[in-house]
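Complex shown without one protein chain; remaining protein chains in place.
Each chain gets a letter, A and B, in the order it is written, and its residues are counted from 1.
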Amino acid sequence: MRYSALKVIKEALTGHKGWDPVWRSPEPKKHYDVIIVGGGGHGLATAHYLANQYGITNVAVLEKGWIGGGNVGRNTTIIRSNYLLPENEPFYEYSMKLWENLEQDTNYNSMVSQRGILNLYHSDGQRDAFVRRGNGMIMAGAGADLLDQDAVREMYPFLDFDNARFPIKGGLLQKRGGTVRHDAVAWGYARGADSKGVDIIQNCEVTGFDIKDGICTGVKTTKGNIGANKVAVCVAGSSSRVMAQAGMNLPIESHVLQAFVTEGLKPVIDGVVTFGAGHFYVSQSDKGGLVFGGDLDGYNSYAQRGNLPVVEDVCEGGIAIMPAIGRAKLLRMWGGIMDMSMDGSPFIDRTHVKGLYFNGGWCYGGFKATPASGMCYAHLLATDTPHEVAKGFKLDRFRSGGMIDEKGVGAQPNLH
Amino acid sequence: MSQVNRLNSASKSTSINREKMFSFKFNGQTFQGYEGDTLASALLANGQILVGRSFKYHRPRGIFTAGSEEPNALIHLRTGAHQEPNARATVAELFNGLVATSQNHRGPLKYDLMAINDLMSPFLSAGFYYKTFMWPKVLWEKLYEPVIRHAAGLGELSKLDDPDIYDKGFLHCDILIIGAGPSGLSAALAAGQAGSRVILADEDFQMGGRLNSETYEVAGMAGSEWVSNTIDALAAMDNVRLMKRTTVIGAFDHGIYSAVERKTDHLLQSDGKPRQVLWKIYSKHAILSAGSTERPIAFPNNDRPGVMLAAAVRSYANRWEVTPGQAVSIFTNNDDGWRTATDLAAKGVKIAAVVDSRSIAPLAEFPGAHIEMGTEVVNTSGRHGLQTITLSNGKIIDTDCLAVSGGWNPNVHLSCHHRGIPQWNKELLAFVPGGELPPEMYVSGAANGDLSLASAIKSGHDIANKLSKALGHKGRVKACAKAENESTANSDFWFVKTDTKNRSWVDLQNDVTTKDIVLAQQEGFNSVEHVKRYTTLGMATDQGKTSNLPAMAVMADNAGKTIPEIGTTIFRPPYTPVSMSTFAGRSRGKDFRPTRLTPSHQYAEKQGAVFVEVGAWMRSQWLPKTGETHWRESVDREVTQTRNSVGMCDVSTLGKIDIQGKDAGEFLNRIYCNTFATLKVGMVRYGLMLREDGIAMDDGTTARLTETQFVMTTTTANAVSVFRHMEFCRQCLWPDLDVHLISATEQYAQYSVAGPNARKLLEKVVDKEFDISNEGFPFMACGEISVCGGTPARLFRISFSGELAYEIAVPTRYGVSMMEALMEAGSEFDSVVYGTEALGVMRIEKGHAAGNELNGQTTAHNLGMGRMVSKKKDSIGNMLSERPNMVKDDANRLVGFFPVDKSNNLNAGMHFMTTGKEANTANDEGWMTSVAFSPSLGHSIGIGYIKNGHERTGETVTAFNGLQDNTMEVEIVSAHFIDPKGERLRV
Partner (left out) sequence: MIINHPLLGPRDAAEFVYLGDASLMNRPEWKGEDASEEQTEKTLDAYHDYLYIRENKAGEHKELWYHEQGDRSWLVVTRHTISHEITKVELARDVAVANGNKS
């Protein structure tokens, strides 16, 4: 069923009786061309692009819970392509371009909203790094603007310019950055994939892989064994646990990242703002809540909940740059499990087991990558060659010394 | 008339003080209330039924509850910078002079222009926005979204800095008791008598919980009297801390709870006291006695002002002696709802009707009231306040307040903060704590499903008694108070089924109706999490405290499942919303992070230095002289004077690590990639430290003072992390080495003395017995000396500027006087104090790497120091620095750059590409790391990384800077712009 203005009006006038399910709930078949393990944003995007771009429709997405319940359902909804390194920036810029056409692609309004992302800087060294980054963004076609203090003040007059411990000297703005209604991304991709015949199977947990003589031929699940020519794992947050079933240890640690939202408020912050001298970033949702976050809790965890020190640290950062949001009340905090990789960059690659593919290690940057991750993973699954913009995301890059370390902190996942 | 709805009750409530009248303003109109009122009770007393508008449809909204679960009565409290958006009138304590305004309407509250949304409601069903606003593409961001954003939100921030102060504190206890209702009070009494250290926290400003709102007796006296006696008894115990106005907001790991205490929110002015305090409570055990919350029944048009929870109506009547209406009706599915009728009737309030969904015999009769059993409310009327209700038997009853009771939900929230899932109790028809509770949490009273008063008192008492005994406290615990075991009979009735077009609300704030839930399920959103996200159910400021269960009942009914099969969403902290300022505490403004001052800070201040933040440090950036109007003038002068004669710079912020032990040399050999064991006593060596992954971590000089003592310097930025890394190596990798580390960063004031006259100057301050001649103290020498007649000091002949230079270190307390002595001695040489800018210019002129070059992404190979990595010994990073991608021939190399047109200024962050090629990622060959205007050369210079740079000297490339619109041609040169042979260092 296509959504159209006419359809919306007709349904409104006739009691909304004619809306079909956004996706079906089929029973799994015995065998698929491709099984995607994980019904999060990346898994569903992969299915969508496999079916819609690469014509591979005999596909199942297996989700142990409800689709979109992983990190696509618990993030701070920011999209941006303002990366530093040449291995990353073209990928994220490709993702941005896919975001910009997402509604038309999926016929589902995910509310892609490019209201701009502003990274503040507070020192000459930070400015120099931003100039390097901004020029790299321009060279990748992403666009960037360097703002001085006056220009920042004009955009966000209520930041603390006069009494700050680390005065705001300026900022790097990407006007095309912004936010997306995160749940709708999962639902839109599910709808796009389902409409081409992809089976989305919820409450179906993968409990093992059928691997023989180095070849993967399917998965064991709570709904029985399912065969496949290719099995594509896409379970960021649970990557180590799932891949352990295939006997693999990964260059990944699991860490908890907390995020926060305030009560609904009348519009006060238009775009996304990030603090350069503390851990805080914020945007305001279309419903009015200030959505914000900061640093990892910092210790290995699978708990999907965090502790108080980071809550305090993040709010300290918030009040340090925006003392005017002090009386906004924090409404809800939650934790997501991040696949923290050893250099802060992801993996989209084959494994040493034939027919078994891996996508993960997204750290806390997975949401903005969703479209490109899906497209590049679909490309890899369809062609067995890496997509041009994802060539660097190899599992063996640490052995060759080809780290993609944006922050330059080395093999310490909790610092990325 | 003032306070039209205040009851002139015979039995005076002790909760309000009629002797103390407060005046307050709501939407500009002045009203009166009493001490002990909440804003809500005072508004109701004055007949103010309409207090706000709903989020989506802008429907009129009235006060719904009498507690923190309130979905409707959200207001702006106070004005100006003190304005608090989304304050709940039901918990806002009244004070004289309080000012409040309603929110989320355009035009007057009564005639909100946005109410047009309500007429559009068929188009605004759940998730409507996902299906529309896509055509044409450009209009989403240009038109649709701005309109949506403009309409969004409830309350408004003042956009002014929060003027209040906030504090934080730590508390420790044996038992934290959360909630001071009957169960919490009896728990506190038992634990206190036993001798446990107890904290009793309650969110209300009056302890007692429901006992303040009910007419029950405890221990043969009025419930409120027992409360007051119990509080007196607890207050007399040294081991019990009573914390009212304190909400425990979250259960964190290892028994740590967080609580917010409201210190001055009930006062007109905070008078310099903290508004709120964030407490971190370290507990051995916690007893959750948070009570329960009444839930509504969904029925058509159930959202009108005047429709309230039945227990809330009872609270207003009993605790605040206010009736929300003049003709009150009850709609209930349980026995408890009848108590509202009984209590109000006893206070002389007219009962219009009691409507009970159950076909049982009436529990009571009230003069003139309709008693309708087996009957439901199927519609209501009254736009700005309830006027009539229509019953399923066709009767229409005039009533201005409908008290609704759908049963009680235990307040399980904190028991779920470790992601334990509550469990369905079939008898109670409610979720009770289950699954994994936070370790050492126990739940008592209504929160645990012990809904009757007697069982609530007993369960609190018993748990506290048991825990205290287990802790070894042996005090005599008295028997627990006796109370009645009132009926908690309930029924499985959740919402009125209707086939009319009328909407039945489940989430009053977010405007989620039963139809929205059914539509979500129709569209395949079957998981409770999906329904929540699709409809926004339970995501409002009340977090679904009253709406979640009715919604689950609708889902269950529609899906043909039971409520536990539908499941529940997760409760997360905080229990109620908390101001961001409260979490930030004092860490804001200049106090956001500590400030570190260098030993010569006072001296520099006197010289009028401009300071700059360098991590936590404040350092002199430059020191302007009278008449200098631009920073470059000052910096150029500082550089020139230093290069021509002599300059001094405070370098105390560099990390200093004292390394001692007989294996200290061997230890350093393993920490640095180059060799250190061979360093002679009395000499200094430059060292490059790698991370284990082979990337450069830090650099600096290390001096060997004796056979077994070294002093290492690190960069300012890495002082802490290098020390930590070295302790890791010492303790975890090589515990056999005899070596010990002490950070001495704060112990020494250290100054660079640089320039051709540096030695001459130093000879004037260094005590004569120390030979610092070029022969006696050559380049890279070091030694312990004394200055100014016996002050101990260390002297290092090292140079960052490229000049003849020394660093001299004295104990920190001599920092200012050392600087003064140096400047006095230097006056004959026209000496100068230079700041970090001049320091930076000189190191760039010399081609020394600093933070911009050592950015955690560069190898020794990139830096042109590949050969320093000794292959004759093991050292951290040695192995992995050999990986093929890290030693590529065409890797980036650090070189220097001139602008081809010397009148141009370079920028750090320019990207290099072969001239003529398009500026894109594929053509990117490297970037400029640091630039400076060189007063020595008279033009801009830069250093940076470019592919294969060491073999490209003399080549012209394009330095792209589209960001600052400053792209230019540059020539690749040696990074050593001055004195490339290092002759100045050795004279």
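Convention: a contact is a pair of C-beta atoms (placed from the backbone, for glycine too) under 8 Å apart; a residue touches a chain by one contact, two chains touch by 3 or more.
Bear in mind that the values here come from a model prediction, so they are computed numbers and not experimental data.
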Sole contact to the chain not displayed, among A:63, A:199 or A:253: A:253
Touch with the omitted chain, as defined above, among B:256, B:287, B:477 or B:705: B:256
Contact partner of the left-out chain, one of B:735, B:916 or B:938: B:735
Omitted-chain contact residue, chosen from A:59, A:315 or A:411: A:411
Contacts of subunit B with the absent chain, listed as residue ranges: 252-256, 282, 418, 436, 439, 663, 666-667, 670, 692-693, 720, 724, 727-728, 731-737, 871-874, 878-880, 882-883
In subunit A, positions touching the absent partner: 240-241, 249-254, 298-303, 307, 309, 342, 398-399, 411-414
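Quick note on the criterion: only the chains that are shown with their structure count from here on.
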Subunit A and subunit B: spacing of chain centres that average the CA atoms, whole Å: 22
List of subunit A residues in touch with subunit B within their complex: 3-5, 7-9, 12-13, 16, 19-25, 65-66, 68-69, 73, 86, 89-90, 103-104, 107-114, 122-123, 125, 127-136, 138-141, 144-146, 158, 160, 163-167, 181, 183-184, 187-188, 202, 262-268, 277-278, 284-288, 303-305, 307-308, 311-312, 314-320, 323-334, 399-403, 405, 407-411
Residues of subunit B that touch subunit A when the two form their complex: 55, 82-86, 122-123, 125, 128-135, 137, 140-141, 145, 148-150, 152-162, 164, 168, 250, 252-253, 256, 258, 278, 280, 417-419, 515, 519, 522-527, 529-530, 533-534, 536, 539-541, 543, 572-574, 577-581, 583-585, 587-593, 595, 612-614, 691-695, 697, 851-852, 855-857, 880, 883-887, 907-911, 919-921, 923-924, 927-930, 960-964
